[in-house]
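Report on the structure given below.
Heads up, one of the protein chains got dropped from this complex, but the rest are sitting where they should.
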Amino acid sequence: MSINSFGHLYRVTTWGESHGPALGATIDGCPPGVPIDEGMIQQWLDKRKPGQNKYTTQRREADEVRILSGTFEGVTTGTPIQLMIENTDQRSKDYGDIKDKFRPGHADITYFQKYGIRDYRGGGRSSARETAARVAAGGLAREAIKALAPNLQITGYMVQMGPHKIDREAFDWEQIDQNPFWVPDAKAANDWAAYLDGLRKSGSSVGAIIEVTARGVPAGIGAPVYGKLDTDLAAAMMSINAVKGVEIGEGMSAAMLTGELNADEITMGPDGPEYSSNHAGGILGGISTGQDVVLRFAVKPTSSILTTRRTITKQGEETEIITKGRHDPCVGIRAVPVGEAMMACVLLDHLLLHRGQVGTNQGRIGPEA
Amino acid sequence: MSINSFGHLYRVTTWGESHGPALGATIDGCPPGVPIDEGMIQQWLDKRKPGQNKYTTQRREADEVRILSGTFEGVTTGTPIQLMIENTDQRSKDYGDIKDKFRPGHADITYFQKYGIRDYRGGGRSSARETAARVAAGGLAREAIKALAPNLQITGYMVQMGPHKIDREAFDWEQIDQNPFWVPDAKAANDWAAYLDGLRKSGSSVGAIIEVTARGVPAGIGAPVYGKLDTDLAAAMMSINAVKGVEIGEGMSAAMLTGELNADEITMGPDGPEYSSNHAGGILGGISTGQDVVLRFAVKPTSSILTTRRTITKQGEETEIITKGRHDPCVGIRAVPVGEAMMACVLLDHLLLHRGQVGTNQGRIGPEA
Amino acid sequence: MSINSFGHLYRVTTWGESHGPALGATIDGCPPGVPIDEGMIQQWLDKRKPGQNKYTTQRREADEVRILSGTFEGVTTGTPIQLMIENTDQRSKDYGDIKDKFRPGHADITYFQKYGIRDYRGGGRSSARETAARVAAGGLAREAIKALAPNLQITGYMVQMGPHKIDREAFDWEQIDQNPFWVPDAKAANDWAAYLDGLRKSGSSVGAIIEVTARGVPAGIGAPVYGKLDTDLAAAMMSINAVKGVEIGEGMSAAMLTGELNADEITMGPDGPEYSSNHAGGILGGISTGQDVVLRFAVKPTSSILTTRRTITKQGEETEIITKGRHDPCVGIRAVPVGEAMMACVLLDHLLLHRGQVGTNQGRIGPEA
Partner (left out) sequence: MSINSFGHLYRVTTWGESHGPALGATIDGCPPGVPIDEGMIQQWLDKRKPGQNKYTTQRREADEVRILSGTFEGVTTGTPIQLMIENTDQRSKDYGDIKDKFRPGHADITYFQKYGIRDYRGGGRSSARETAARVAAGGLAREAIKALAPNLQITGYMVQMGPHKIDREAFDWEQIDQNPFWVPDAKAANDWAAYLDGLRKSGSSVGAIIEVTARGVPAGIGAPVYGKLDTDLAAAMMSINAVKGVEIGEGMSAAMLTGELNADEITMGPDGPEYSSNHAGGILGGISTGQDVVLRFAVKPTSSILTTRRTITKQGEETEIITKGRHDPCVGIRAVPVGEAMMACVLLDHLLLHRGQVGTNQGRIGPEA
């Protein structure tokens, strides 16, 4: 039982703090024979990397990943893979003022209450820098998935920022890579830019909702009843910093539907079952249906803002704080590649688990059944 | 790695199917010395028991729990506790018509695609009867919690049924036990009764949102970063049948907040830190703050309805189906004690885990810190 | 993390005490589609059953197993399998004399020191009755193995009882089932009978060494470096009551060999690599070579003897004790089917794990490599 690990057979342990020498992911259970090099992983880290535009933190980190173990002659060997990212921008500064103050909305106070330690240099282990290690692990997972489910494709994108939602009618996969918010709606991208710029200038921040869709997931993946595909996805997303809600398919709105509306009817297509709709988000009873797996998660606004807030010190004195720093007005933007990475890790894990539990997909629907 | 288990130190494995001889929970890691008898567990099973009123399934199950191991002279011994519930109402009937048909919205089709098995007698392992075992495990957890966190109190209640939400202004803890829906709002209880009666008569069904609140949770409980308290709660709730979304604190609505609104300000009270609000739902960085832990989950409408839906057979032929049966028009009602039980199991687990990891709560905020 | 569980993908949790209503095994991860009925499991329980001859305890237990979940129409479904054995001979008696005394060599004192509980009715959870649940789980494992490794055959036998060892020159597989000791040496069986009869009459007891051989294990099974096949076998055997040592291949005698003697030379046979010898016990680097997997474990003499021993009470008073009871003069005899069962569980587990990790056996030695 490692509390800093996730996954059953594709097991990822992340380690490292925001202001230590390095952070990384120790990955156990990657299948052998997967072609991999640092560039394949780096592309995803670059997507998450801070300081790329004015909408994300100005901390400058190269976020260069090194593979320290587990490969030989360009392929994985089946042994643990160590992915290390050195911290380069651990800006030295005078912490005097905030050293003993707890930042509201941050985990400073609870880490102190649990561990008795106050790492005043930054978020330490609770910093969003930890997600760089997740993205690295997800990049590897994507490569490993190729041999097991060649058509599987994972795409994350923002669907809401503050009060602004995308127009589902205007949804366009091609737009996602064309704007700094990974929004599948060109008009929204434009509108949001102005909105976020205003927030940034005022030193404020805002929340967001990210949707991640996996297309090409084979039917039959998932492990009832406590390792359900949706259970593991919910845990994976909720474990990301600042996430406060997770939805599969209809999500919270399922409460408003009647049984007639919610049940996706089944017909027979040339390649197997087809469904009239996807209220289920591609998962029934914790097992994939073969439809798109669709989830959403909500990210709260970062608590580092330029407005004065009331707080207390370690000594229990009441005081005030302004959290200056190099922070994102909408951390949801950089959560997009993190959500994709978690989806990749969970799906690879369940592809492997299914193979271990069942061998090959057993129940084929058709005349011979 | 047991896929039918959850928990780290308080480890619950449920077993059994809707139409087998029995079902139950194998519990490993309950501390020794907890006073327990079958009655203490039975009270929670009775809360979930079917057939209690016209709003829940008419299947008649005594749901009587037997303790088969792990106790001696009325207290737990530290060894595994086997809680068994025999199935008594496995009504024999002619399945001829639906034997080969998949019920839309149910897990029949995905279980078949995964395992190659079609248990046509009912939901089998995917049936909501599995949740009886969870409730039993939760009942034991409540007793074990008493020694570790004497003030901890867990309460579940419905906050939405279909389009109808409770009036938060009218929230009244005392009302929860006074109506068949566990609604903390007397007027809502009345209105919902009429609404649900209509649905029941028309053979339809509807979804719901359940909220579970834990009061008296000590600060410092939770295990970053992949065993966070909210991560484990999200997984626990999402693993319940028919759940499609989970929220902590503000949940999905956190997306709409600015940093100023979202950050709960901290002041110093007589017994430790106090907060101006609880947008965080009692959890920061995966660790409890000492505030109420508040979560919500959405339950989809049961897919067993009297309206004809299109589906296919095992042989891949298109056909239609009406799912008659002894089902609940709103399964969300009986999900209330299940949600409470999962909350109890997760909190006990983290109380134990905290003790193993840290000993006693280490960081005390005050003059001596 | 369940402390009463073992296995990675074939996960067995045993539960129950010697004097409770029942005991059993909750098995998670058995593949679907395995033909199974109670008789297939019962045959192995009958082999372990007490009271079969004068050399084993006179406690009379039917040890009848019931399958409570996880099967449908005679095959496993992929869901948890509950195997329950009811205790029938919980002889009521006056414990007055020994109620507060700790029996030397038994776990009474350490269980009390750990849990604060003294279950004076017998061994409780530390009783060898727990091994009945292991044997049931092993019986199921044997059936599941058939589809994965059809030639795999597991045989346990005694090779030493007290000072008496078998004659390796006289080793005869056919003899094993022909005598009450499962000894592969007819003469030894005869000699040991007289020896053990003497011990039994004098109320004494003696230790033993059991060897378990698995023939037909495919090459490539095992998971370095902390889930090695030999690591998991060592843990499995050491977890059996009264076991004090475990050896793989040469075992402790490997210390006396030189490198020249110890290295098994490799040649090429018609079906793959062949070895000139098997000092390794069929395992190199934690992975099976395709040779016989051979292990031995030593069982200490039961501590229940008719000779007075010094001991203390719960209150710390010095006293004496004679442990009357229905015990085995050589518990090693009944450890034979237990060792076989653990071997079966570990091998099935690693067959499944290998499939999950690697798919099919990847490295084929031959011209195309």
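Order of writing sets the labels: A, B and C. Residues in every chain begin at 1.
The rule is simple: contacts are C-beta pairs under 8 Å (C-beta built on N, C-alpha and C of every residue); 3 or more make two chains touch, one makes a residue touch a chain.
The structure displayed is predicted, hence computed values, not measured ones.
Interface note: of C:F102, C:Y120, C:Y157 or C:W182, the residue touching the hidden chain in the full complex is C:F102. Touching the chain that is not shown, out of C:S18, C:T71, C:N87 or C:Q160: C:Q160 (per the contact rule at the top). Only one of the listed residues, C:E86, C:D185, C:D230 or C:E340, touches the absent chain: C:D230. Residues of chain B in touch with the missing chain: 1, 9, 29, 31-33, 78-79, 224, 352-353, 355-359, 362.
Within the entire complex, the positions of chain A that touch the omitted partner chain are 1-5, 8-9, 11, 13-17, 20-24, 26, 28-29, 32-33, 66, 68-70, 72, 75, 77-82, 84, 114-117, 119, 124-125. Touching residues on chain C toward the chain that is not drawn are 1, 3-6, 8, 14, 102, 104-107, 109-118, 125-126, 130, 160-163, 199, 204-209, 219-228, 230-235, 237-239, 241, 244-268, 273, 276, 279-281, 283-290, 296, 298-305, 307, 309-312, 314-318, 332, 353-354, 357-358, 361-363, 365-367, 369.
Heads up, the rule we're going with is that only the chains that are shown with their structure count from here on.
Centroids built from CA atoms put chain B at 25 Å from chain A.
The distance from the centre of chain A to the centre of chain C, each centre being the mean of the chain's C-alpha atoms, comes to 45 Å. Touching two or more other chains at once are residues 1, 224, 353, 357-358, 362 of chain A.
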